[in-house]
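Note that one protein chain of the assembly has been removed; the remaining protein chains are unaltered in position.
What follows is chain A.
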Amino acid sequence: MFARGLKRKCADSEDSPPAPPACSLQRQSLLDMSLVKLQLCHMLAEPNLCRSVLIANTVRQLQEEMSQDSAWQVPAPASAGRGPLERLVSTEILCRTPWEQQGGHSAADSGGSPAPDLLSEPPGAPSAQAPRGAPGCAWEAASPRESRGGFQRSLDQIFETLDSKAPRAAEGLFADVDGPYYDLDAVLTGMVGAKSVPGDGFETLAPTGAPPPGVSYKRDLGELDHVVEILVET
């Protein structure tokens, strides 16, 4: 289980081989779960602000740790000048919808500068630039390589699960974890409650708009940006 000592164990294992897969996988799946929760609370009739804030703080903490861990494993690339803080995904943008904005979103903040060291990562991943507005930039700019890829993979898994509505698809995500675990569908059903079928809500996440001209996106990244757009647009 996550609860006890996980963080300390990872932090102290500087001499041991790069973070054991179980540790980062658990952290990753926790992060994914949290992001899904944030998206869901965007869809409820009346998002609970306290819950949203707590989840957002958890996400922030997870990403902080993940970026710290990655910093140890991977020597800092050319962007060494930028502090660790700037690498953080701007969760404020993630969470903007749940607690509304006064006036316009200041899109100019966090993550405005394009990321230089962006991903030429797993084959087929899109090339660096995110030509879209601030939200897209924030996503691209922040994550260090490794967690970016991992995050992308996990988001894929989430969307796959939701599209296929196959409960077993989520099992792989939580394979390493012992204890009574609900699969993702049960979680989603439980949260959305009697009002709507989770599938209904998630249809809207499927990308409908065309990516901007001149940029070739993989289907996954298009979905990702679309999700962020939905989150930000309210």
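Convention: a residue touches a chain if its C-beta (ideal position, glycine included) is under 8 Å from a C-beta of that chain, and two chains touch if they have at least 3 such contacts; residues count from 1.
As a convention for this text, contacts and distances are computed from a predicted model.
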| item | value |
| --- | --- |
| Among "UDP-arabinopyranose mutase", "Aspartate aminotransferase", "Proteasome subunit beta" or "Serine/threonine-protein phosphatase 2A 55 kDa regulatory subunit B", the UniProt name of the subunit that does not appear here | "Serine/threonine-protein phosphatase 2A 55 kDa regulatory subunit B" |
| Residues of chain A (touch criterion as defined above) contacting the omitted chain | 1-8, 27, 30, 33, 37, 45-46, 48-51, 53-54, 56-58, 61-62, 90, 92-93, 95-96, 99-102, 106, 109-110, 177, 179-182, 186-187, 190-191, 194 |
